[in-house]
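First the structure, then my questions, so here it is.
Every protein chain but one is kept in place in this view of the complex.
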Amino acid sequence: MKASGSLKLVADVRDLQIVDCEDCNCGIVDDIEFKGKPGGPLEVAALVVGPGGYSARLPGWTMRLVGWIAGRGAVKVPWDKVENVTSTVHLKVTAKEAGLARAEAQARRLLPGRG
Amino acid sequence: MVGRLSLIALLLTGGCSSAKDDELAAAKGARSVLAEWSAVERLDGARRLPAAYADVMRDKAREALATDRKSIKDAEAGQAVDLVMDAATPGAAALAAAGTHLQQAVDRLEAR
Partner (left out) sequence: MKLGELFLGVLTAVGGFVDVSELVFMSQAGSRFGYALIWVVVLSTVGIMVFGEMSGRVAAIAKQPVFNLMRNRLGLRLGLITLIASFVSNLITCAAEIGGVALVLQLLTGAPMRLMALAATAAFIATVWFLPFKWIERTYGLLGLFMLVFGAALVAIHPPWGQIAGGLVPQVPHGLSTRDMVAFAYFAVALLSAVMFPYETYFYSSGGIEDEWGPKDLGINKLTTIVGFSLGSLLAIALLASAAQLFGPAGISPEMVGTVALQAGVPFGKVGILLALLGMLFAIGGAAIETCLANAYSLGQFFGWRWGRHRPPREAPRFTLSWILVFAAALVIVLTGVEPVELAEYAVVASILVLPLTYLPLLLLAGDPAYMRVHANGLLSKTLGWGFYALILVAAVAALPLFLLTSGGQL
């Protein structure tokens, strides 16, 4: 059976690189959130980015390791912030505006130098 | 999957490594180290090696021999290694002679 509709979208978009409007990498699509009611149409609500987004897709021990290294947080980027999807997912906004710049900022504080 | 296969392979072949194999590996290693050291002494004697290089190679050879010696049970081979280790500055000829004893030990171990 061929995937279609929302299943096809999940297969195509999940695990793609996300690039912000300044052409900076800012994460991977770890999951996709849908909205809708039983019997009604499904709509894409948001991209889920961060280890919390893929916890259900990994065996428990792996998730503990990933959680220990990267934490268990996840950020939701509303679908209307997506400009287009090619071999990457392009956002209309900056990483900071999408809430995807925090981890890089934390890591930057550990490095010497200013700015 | 690969990890599981590796573990199985490790368990299957782990039992194949015996004390005899360890001794043979050590004897072969020591034989080569003696030959390497002998080559260093020969070239250094002809003033063809930088001093630091020759000194470090001697130290490394002693360290490697000391490690291999622990696994060598063959009396003759062990004695040959001990003689070299006890000498302050073994010459190329002495090292080559010790290497001959090690070769004989390797032959004996391989024949067993």
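All chains are identified by letter, namely A and B, in their written order; residue positions are counted from 1 within each chain.
As a working rule, a residue touches a chain if its C-beta (ideal position, glycine included) is under 8 Å from a C-beta of that chain, and two chains touch if they have at least 3 such contacts.
Owing to the predicted nature of the structure, the values given are computational and were not obtained by experimental measurement.
Colleague: Tell me which residue among A:21, A:45 or A:58 touches the hidden chain in the full complex.
Modeller: The one listed residue touching the chain not shown is A:58.
Colleague: Please output the residues of chain B touching the missing chain, sorted low to high.
Modeller: Within chain B, the residues that touch the unshown chain are 1-3, 5-6, 9-10, 12-14, 16-17, 21-22, 24-25, 28-29, 31-33, 35-36, 38-40, 43, 48-53, 55-57, 60-61, 64, 99, 103, 110.
Colleague: Which parts of chain A are in contact with the chain that was left out?
Modeller: For chain A, the residues touching the absent chain are 14-18, 24-28, 54, 57-59, 62, 66, 70, 87-88, 103-105, 107-108, 110-111, 113, 115.
Rule of thumb we're sticking to: only the chains that are shown with their structure count from here on.
Colleague: Please report how many Å separate the Cα centroid of chain A from that of chain B, as a whole number.
Modeller: Each chain reduced to its C-alpha mean, chain A and chain B end up 56 Å apart.
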